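Only one protein chain is missing from this complex, and each of the others stays in its spot.
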Amino acid sequence: MFVLLNLKAYACDPVEIAAAAADVADETGVRVAVAPQTAAIGRVAETGVETWAQHVSGVGSGSHTGSTLAEAVADAGATGTLLNHSERRRRLADIDAGIRAAERAGLETVVCANNPRQIAAAARLEPDAVAVEPPELIGTGTPVSKADPEIVTDSVAAAGDEVPVLCGAGISTGEDLLAAAELGAEGVLLASGVAKADDPRAALEALVEPL
Amino acid sequence: MFVLLNLKAYACDPVEIAAAAADVADETGVRVAVAPQTAAIGRVAETGVETWAQHVSGVGSGSHTGSTLAEAVADAGATGTLLNHSERRRRLADIDAGIRAAERAGLETVVCANNPRQIAAAARLEPDAVAVEPPELIGTGTPVSKADPEIVTDSVAAAGDEVPVLCGAGISTGEDLLAAAELGAEGVLLASGVAKADDPRAALEALVEPL
Amino acid sequence: MFVLLNLKAYACDPVEIAAAAADVADETGVRVAVAPQTAAIGRVAETGVETWAQHVSGVGSGSHTGSTLAEAVADAGATGTLLNHSERRRRLADIDAGIRAAERAGLETVVCANNPRQIAAAARLEPDAVAVEPPELIGTGTPVSKADPEIVTDSVAAAGDEVPVLCGAGISTGEDLLAAAELGAEGVLLASGVAKADDPRAALEALVEPL
Partner (left out) sequence: MFVLLNLKAYACDPVEIAAAAADVADETGVRVAVAPQTAAIGRVAETGVETWAQHVSGVGSGSHTGSTLAEAVADAGATGTLLNHSERRRRLADIDAGIRAAERAGLETVVCANNPRQIAAAARLEPDAVAVEPPELIGTGTPVSKADPEIVTDSVAAAGDEVPVLCGAGISTGEDLLAAAELGAEGVLLASGVAKADDPRAALEALVEPL
């Protein structure tokens, strides 16, 4: 299972969480990555944790003030990027362009989508993986694997054999993680459950413990 | 004069340019700042140069995946931010929110606009400064101070006494800089003229030499 | 007082409401306009009521599929347009372009904004009028003139002598209308209070009765 921890724009210390995630990954062998604010990618990568961007633009180098150039996040230490998160939905053509930009910069891609139909569409754009996150469950504490298990199995079917599926929204315990795996997910997107925990390290350890 | 060097998404080495800018600022006493890609803010700030963001989101901390939180760029070492660059035009309400977000994070703000009428509007949102850049002159090598001097004087009048005006588009020589100052501008936005120069340090030195 | 009734995307009969509005305007001499969905502008205009668009694009004629060309809404019978409604916020440059496009097509303009600072900015773009609508009060039934009277008086001051101010959000009774007028507003934006009323004609009559 791939555990991808999205720090969003939370008021948290990204370096402290990254260091904890690096330790947990080392100790357990579970693949754990952290996606901080773009400006923090460099400091997060220095902890040794696998570091992801939350978004990259579809542009190449040039006159694009305020863009997030894939090469720039790679230079800062990122090795992958989310695209089309429900808080950063993109145009179909720009998701396509973003995947291509990430490929050029050597970044792995996970394209998010809201439902199995959109997952089927996103998978056809040939990202490294897709992630299904029902927007209505994000931040609720009710795991998608419990609230709506069919959305996960349907997404796995919709993505096809060649595109792995992650799932997200409401996942915070090891039990949720196991449930996601049993439904066919090859990873999970986490956010507030760890990033806003009183003790993020303990939260991560508890999460991956059953694996 | 304030010289603000926007590195956009150019394929350049932001640290090398930042180091040169820091030296030129030290040697000449001219205020020079560098605005790199968000992911490079930390490394640029380490050179000691005044570091700006190219953009910040209008949001506060929270569930805003892919945003550019003002506090995050400030934590990385930025002390100011552009807003509403013509390559990153924002909604009126979001420029307002972006200025407020920057203020909360202790960032200085320069709001860009295309013409004196928009400059008048932008100045009413109470940024620290505004910058007029006619989009049709960006990247042309024809300086706004020569091609359209009235747009600068009209912008200075439109901004009012309390909001300083920078100008940009096509500025690359010391002569352009002096011309801008004579028209009432208190600074300039630079980009390709320095960032794409064979020798950025020499380009910067030549630029600030007449001051 | 100018009463501008925004039908949004409500499930209502725009022609029935327009006919009622035309009658009320005729009978009372109060200026009443109706802003329906773009596709209904022609049928609403045929009732004889003053007809407004909810939005126009900033473009001129050309290759702009899916745009709302100012000339096209004028041809259909509209004589004015809202711009930058809080449900259709636009970029600063596009509000400027939209006002210019409306002028070319002979449409009157009312630019909406959220607060006095944005009203000051919008007024500098030289529309025919501005409208302040605190987003948090839209659709609440609590009139802005009661919940936050200072936002109206501050907006009147911010707009300056040459740009009339309308106010909106939560206005549904004649008392609200009078209160708005006393605060310096020269008109009101209405929506659900009339459009969703069981008897829109009676709601309009009751509204303008005190004038």
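Note that the chains are named A, B and C in the order they appear, and that numbering of residues resets to 1 at the start of each chain.
We adopt the following convention: a residue touches a chain if its C-beta (ideal position, glycine included) is under 8 Å from a C-beta of that chain, and two chains touch if they have at least 3 such contacts.
For clarity, every value in this text was computed on a predicted model and none was experimentally measured.
Remark: the absent chain touches shown chains A, C in the intact complex.
The hidden chain makes contact, of the residues C:M1, C:L69, C:A147 or C:L178, with C:L69. Of A:I95, A:I138 or A:V156, it is A:I95 that touches the chain left out of the display. Listed residues A:A18, A:A35, A:V56 or A:L125: the one in touch with the omitted chain is A:L125. The chain not displayed touches subunit C at residues 6, 8-11, 37-43, 53-55, 57, 59-69, 71-73, 75-76, 78, 82, 85-88, 138-139, 191-192.
The omitted chain makes contact with subunit A at the following residues, 84, 86, 89-96, 113-115, 117-118, 120-126, 158.
Heads up, the rule we're going with is that only the chains that are shown with their structure count from here on.
The touch graph of these protein chains is an open line.
Interface note: subunit A and subunit B, two copies of one sequence, contact each other through mostly matching residue numbers (shared numbers exceed half of all numbers used). With centres taken as mean Cα positions, subunit C sits 43 Å from subunit A. Centre-to-centre separation of subunit B and subunit C, using mean CA positions: 37 Å. Inter-chain spacing, taken between the CA centroids of subunit A and subunit B, is 33 Å. In subunit B, the residues that reach two or more other chains under the touch definition are 86.
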